[in-house]
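Shown here: the complex without one of its protein chains, the others still in place.
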Amino acid sequence: MGKKRVRWMRLAVVLAVLVIVAAACGDDDEPEADGATGPTEATGATEATGPTGATETGEPFRVALVAPSATNDLAFTQSMFDALGTLEESENLEIAVSDNLFVVEDAGSAIRNYASEGYDLVIAHGSQYGASVEEIAQDFPEVSFAWGTAGDTFGQPNVFAYQAASDQGGYVEGVLAAGLTESKVIGVVGPIEVGDAKLYVDGFQAGVEATDPSIDVRINYTGSFSDVGLAAEAARSFVAAGADVMTGTAQMVVGAVGVAEGNDVAWFGTQSDQTSLAPDVVVASQVYHWEVVLQDIIALIREGTLGGETYTIDLANGGEVIAYNDAYEVPEDVVASAEEAVAGLMDGSIETGATAG
Amino acid sequence: MARRESLPNWRDRRRLLVSWLAMPTAAVAALLVGAVMLLSLGANPFSGYRALLDGAFGSGDAIVNTAIKSIPLLLVGVGICIAFRANVINIGGEGQMVVGGLASAATALALPSLPAPVLVPLVLVAGAVGGGIWGAIPGSLKAYFNVNEILSTIMLNIVAVQVMNYLLSGPLVDDEFSGFSAIPQTQRLSANADLPVLIGGTNLHAGVIVAALAAVVAYALLWRTGFGFRLRAVGLSREAAAYAGMPVKRTITLALTLSGAMSGLAGAVLVFGSASHRMVTDGSATGFTGSAGFNGIVAALFGGLNPLWTILSSFVFGGLLVGGNAMQVAVQVPTALIVALNGVLVVFVVAIERARRRYSLRLEAAPPSSAEPRPPEPSAEVTGAVAEPSDGGRAAVQVSERLEE
Partner (left out) sequence: MSEFFTLAVLTATVASGIRLATPFLLASLGETMGQRSGVLNLGVDGIMLLGAFGAYYTVLHTDSLWLGVAVGTGIGVVLGLITAVVSVTLKAEQGVSGIGIYLFGLGLSDLLFQKLVGTPVPIRSFPTVRIPILADIPTIGDMLFEANLMVYVAFLLVPLLAFVLNRTTYGTNVRAVGENPAAADSVGVSVARTRYSTVITGSALAGTAGAALAIQLGIFQQNLTQGQGFIAIALVYFGAWRPIGVMAGALLYGMVASTVLAWKTLGIIPRGASDLAAMAPAVLTVLALVVVARRVRQPASLARAFERGE
């Protein structure tokens, strides 16, 4: 079994080479600024933005985003990434991102890394990160953490929590959809019947039914958050069943939007603005504006309050906005009934009755 | 590891040089490819690689993280050793992990108040049983119905994911809790089922011991028992084993069952050793397993399909995965780069490994001895009376030879 011994030695050599390479660059790369936006280049980055005349409110506010999917998913992660981008200039943010960290352990080590790098705010953008946030927040009492979507700050003074009432926007879009359909068949493509997706779908259904109970709302949970092909075929099955209005939630709906466009079926989006995917058929999208929450959190941190608040974005506080596609003409009476629904949801006279369970 | 004295001749010296240089060459080549990719992304490769190494092995915390990451790789890898040694290709690690995780989570939900010394072993056994069942299905389909195991394990992965999505969005979820969940996941499972932490102040949990024990037990099973001997004999030649009167079908079924049980155990450890102490997914198998069901195959093959060497290879692979995340934090490149780099590394290493062996064989051509040098091995092989079926030259690493039917 000598070859095993040889293999052991080879592995040892591999490790040794790696150590040597690392040691070699460890000696000389401190002074060189390499243009990367890594945390170690913090000062360099500030100097770079200085001359461009960006806001000089002193030290940049360093914020790190840890997220489960890609920053360009046109859905959950992008909504937060875009919000940070919106505030980058005005709040003088220095932003670092670790995306595609669905697995909790990986995300946990990224959260811990950012905390130990001394970031002012670490955003743990996934409800599965809760336990990691709870634990790491105790170890870094001077760092502020924001966790969502969730409603629990664990009673810790340096944790914020945030969530979205996605059923509200869903309800409004349901009202719009009910006003637009002629075939009285509406199709909904969902991933798995749980959480934010369920909340949105149930809100949408409630909105349709409140407007016209005779409309047939058909819901197809494909069983996957990411299978674009399956979402596309689900949408085709709605078209075959006579649907002339469709909606859907989660990142795999890009496939369904394409089918909607190909068959000239009206589409309602959620989580971020999907107009760019199909400018001819997207009527409106429910857009999350987390910056409403972020601005408040950043202001509190600058004043020295590191956590304790729980936020819910909804229509009333401007964290959720129905973004209409200007190119799509919606009859005025339909818009009026949607605005009525928005007003009712804002003042509490309308309730969607949706729950995430 | 000092090399033994008295190398017989120049051939061995050259062979030794080649074998010592082979792996580093492959690693350096892969790192160079990665460096080019990093440069084209506008990141400094040196900072990137230093962050990778630091993140993987650079501190106590890093080593703990690497160890935790390597647990599922090792357990799955041990299962792969068992299956591949019987010439059964198990690509179902992902599904077996999922079912093992589900079985263990269901057990903890059903019996939350059992005391920890009872509940912890119980959930681990439940995981192994769940994964074992998920391995027994393709195992018996192959043995008794001639259904190819590559087909059935791939398909059963798909089935397992849907079972998981169903259970984690309904039956296994507490109504009270479900309102907070944006993704399929259980509530925080009973604290009595938490795997005990080994070193205070870190997350290093007893899963490390479970995995290491599993590797040792599997090694003993494969090389110190009659069952292990039969299993490897079936793996080398089904016909010969049948001719010798061995129960080939039962052995194949058992091999895949045990293999599945190891992956199921990995699933249970993932649930009860995780920071969240829940079973969580994004609706895909990877969301729960972190692809350990696939990466474990690679770890096992690098470990020469020997459970003990798989311990080491799992640790190195775990380090690469953990370090990759640290690299993203440091130089802000997408983690997709690390996935691609892992692929390049795997290709380079297997390519050069085979080339190295052929070079050794050529040097060896003259002497009639065995293909590989055989310094005395601390753990002697099975008794000399039984002919050792796995001779060094036809080394186990070759999936190729395992695929023949």
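A and B label the chains in the order they appear, each numbered from 1.
By definition in this document, contacts are C-beta pairs under 8 Å (C-beta built on N, C-alpha and C of every residue); 3 or more make two chains touch, one makes a residue touch a chain.
This is a predicted model, so every value here is computed, not measured.
Trainee: Of the residues B:R188, B:K249 or B:R354, which one touches the chain left out of the display?
Mentor: B:R354
Trainee: Specify the residue from the set B:N165, B:S274 or B:N325 that touches the hidden chain.
Mentor: B:N165
Trainee: So one chain is hidden, and I want to know which residue out of A:T86, A:S116, A:Q156 or A:S237 touches that hidden chain in the complete assembly.
Mentor: Within the whole complex, the residue contacting the unshown chain is A:S237.
Trainee: Can you list where subunit A touches the absent chain?
Mentor: Subunit A touches the chain not shown through residues 69-74, 78, 100, 187, 192-193, 218-224, 226-230, 232-234, 236-241, 251-252, 254-255, 257-258, 261-262, 276-278.
Trainee: For subunit B, which residues touch the unseen chain?
Mentor: Listed in rising order, the touching residues are 37, 41, 89, 91, 141, 145-148, 150-152, 154-159, 161-163, 165-166, 169-170, 284, 294, 297-298, 301, 334, 336-347, 350-355, 358, 397-405.
Everything below uses one rule, namely that only the chains that are shown with their structure count from here on.
Trainee: Once you find the CA centre of subunit A and the CA centre of subunit B, what distance in Å lies between them?
Mentor: 33
Trainee: In their shared complex, at which residues does subunit B touch subunit A?
Mentor: Answer in residue numbers: 1, 3, 16, 19-20, 22-24, 27-28, 31, 42-44, 46-47, 49-50, 53-55, 61, 65, 68-69, 162, 165, 168-170, 173, 175, 178-185, 188, 274-278, 280, 282-284, 286-287, 290, 304, 306, 309, 312-313, 316, 321-322, 325-326, 328-332, 334-336, 372-375, 377, 381, 392, 395.
Trainee: Spell out the residues on subunit A that touch subunit B in their complex, using ranges where they run on.
Mentor: Subunit A residues touching subunit B: 1-15, 17-19, 21-22, 25-26, 29, 32, 34-40, 68-70, 96-106, 108-110, 112-114, 117, 126-132, 135, 149-152, 191-196, 223-226, 355-357.
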